[in-house]
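Of the protein chains in this complex, one is absent; all others appear in place.
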Amino acid sequence: MNYKELAERLRTKKIVQGHRSCAGCGFPIIARAVLASTDKPVVVSSATGCLEVTTTIYPFTSWNIPFIHSAFENAAATIAGVETAYRALRKKGKIKDDIKFVAFGGDGGTYDIGLQSLSGALERGHDFLYVCYDNEAYMNTGIQRSSATPYGASTTTAPAGKIHQGKEEFKKDLARICVAHNIPYVAQASVSNLPDLTEKAKKAFSIKGPKVLVVLQPCTLGWRYPSDKTIEIAKLAVESRFWPLYEVENGKYRLTYKPSKFVPVAEFIKAQGRFKHLLKPENKHIIEKIQEHVDSEWEKLMDLCKG
Amino acid sequence: MKLKKASEIPIGGLIDKAGSSLDFKTGEWRSFRPIWDKERCINCMLCVIYCPDDAIPTEGKGNEIKRKETDLDYCKGCGICANICPVKCIKMEEESKRKSKDNK
Partner (left out) sequence: MKYKIKAITGAEAAAEAMRQINPDVCAAYPITPQTNIMEKFAEFVADGIVDTELIRVESEHSAMSCCVGASAAGARVMTATASAGLALMWEILGVASGLRLPIVMEIVNRALSAPINIHCDHSDSMGTRDLGWIQIYSENAQEVYENTLLAMKLAERVLLPAMICQDGFITSHGVENVEIFDDKDIKEFIGKHKYKHSLLDVKKPVTHGPLQLQDYYFETKSQQITTMEKAKNEFIKVGKELSKITEKRYYFFDGYKLNDAEVAIVTLSSTAGTSKVAVDNLRKKGKKVGLLKIRLFRPFPYKEIGKILKNIKNIAVLDRSASFGTNPPIFSEIKNALFDVGYKGKVHSYIFGLGGRNIFVSDIEKLFIRLLENKVRDHGFIGLRK
């Protein structure tokens, strides 16, 4: 979807203004773009997290569409229940509309505590779209480390100190976990590339069965950069191949964006305060390790795309 | 806003007024205000789609779509619009200075 088409679609507001996300936050951009990619009515469930908390502070709600939040780890299970009720009631002729079901979860509520309920919902084949807005830490509760936090990043529970230099594990590969469930569609996208994201969302909405979009979302507070650079930093993540944009349709991998020139991951790292300890000369080897990891993951992805 | 009683609100914490956050003016958060140069704007729509707060309304259809003035009721002053603009026709200015200048 091109910019102008998206801009026009955004006039129909499924999420309205007045939500209390931070200035420069990425998830509203993602959620709006995904929801604008279908004309059908949508019912949303959300895990506890930034998206849920900032859009539903009683008595205010930013949702112009049906919305449910039940708990932190069960966005997928909750929407699975809604979707099943829909099928049951539709069979009995009690519901006539053609409705789409979307679950939103942050990386905390998806990669970690929500992984089981997501896995169950994917395995059972419910017809829904799961969108993980991945800001690489438990941001809503104060920037704690999640399994989506990248190697070397400083978080409040794995801070950079005298002995340890931030997270010592590499980021979990959620997209591949979802692909292993043999679902019809999985894609990685970024808030910085909305035409790509909306194409993926549109495709997902046209497919029956479980679909997952994992969308990178820089967080101005947690990644520590000025609020106006959210899109710029997401772009660096994509250009440096730290966060490749690809889709997997029925097990077939396809890269949807290929960076035209080599951008060292150090460019991405330098732009964020959560990595500033890595700029010390004694931590040079960590940046090198990160680059090696980015390179080898890219090679793996290229092989999968060829296969 | 006057706080309602237990007998006056729906059960279970239900919010039955969709989109009620429109009553919450996040524009009050601003420290910087985007100043848009309409003449230089090419209506690429990047600021519109990347504004986290949907604070840039548009009019017109298809290729004729055009942006309008930033909705200051909701603009939080994050500066993404100024950062993303390909022709740099948006500048962020200090809210306190601009407020006294524009008298709003």
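Letters A and B mark the chains as written, and numbering starts fresh at 1 in each.
The rule is short, and it goes like this: contacts are C-beta pairs under 8 Å (C-beta built on N, C-alpha and C of every residue); 3 or more make two chains touch, one makes a residue touch a chain.
Given the structure is predicted, the values throughout are model-derived calculations rather than measurements.
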Among the options A:73, A:127, A:228 or A:247, which residue touches the chain absent from this view? A:73
Interface residues of chain A toward the undisplayed chain are 41, 43, 45, 52-53, 56-59, 61, 63-71, 73-74, 77-89, 91-92, 94-95, 97, 99, 116-117, 119-120, 123-124
Considering the entire assembly, which residues of chain B contact the chain that has been omitted? 3-6, 9-16, 18
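One rule holds in what follows: only the chains that are shown with their structure count from here on.
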I'd like to verify one number: the distance from the centre of chain A to the centre of chain B, where each centre is the average of its C-alpha atoms, in whole angstrom. 24
Over in the complex, which chain B residues touch chain A? Could you list them? 4, 9, 13, 15, 17-26, 29, 44-46, 48-55, 57-58, 61-63, 65, 67, 71, 73-74, 76-80, 82-84, 92
Name, in rising order, each residue of chain A that touches chain B in their complex. 3-4, 6-8, 10-11, 13, 15-26, 28-29, 32-33, 55-65, 194, 220, 226-232
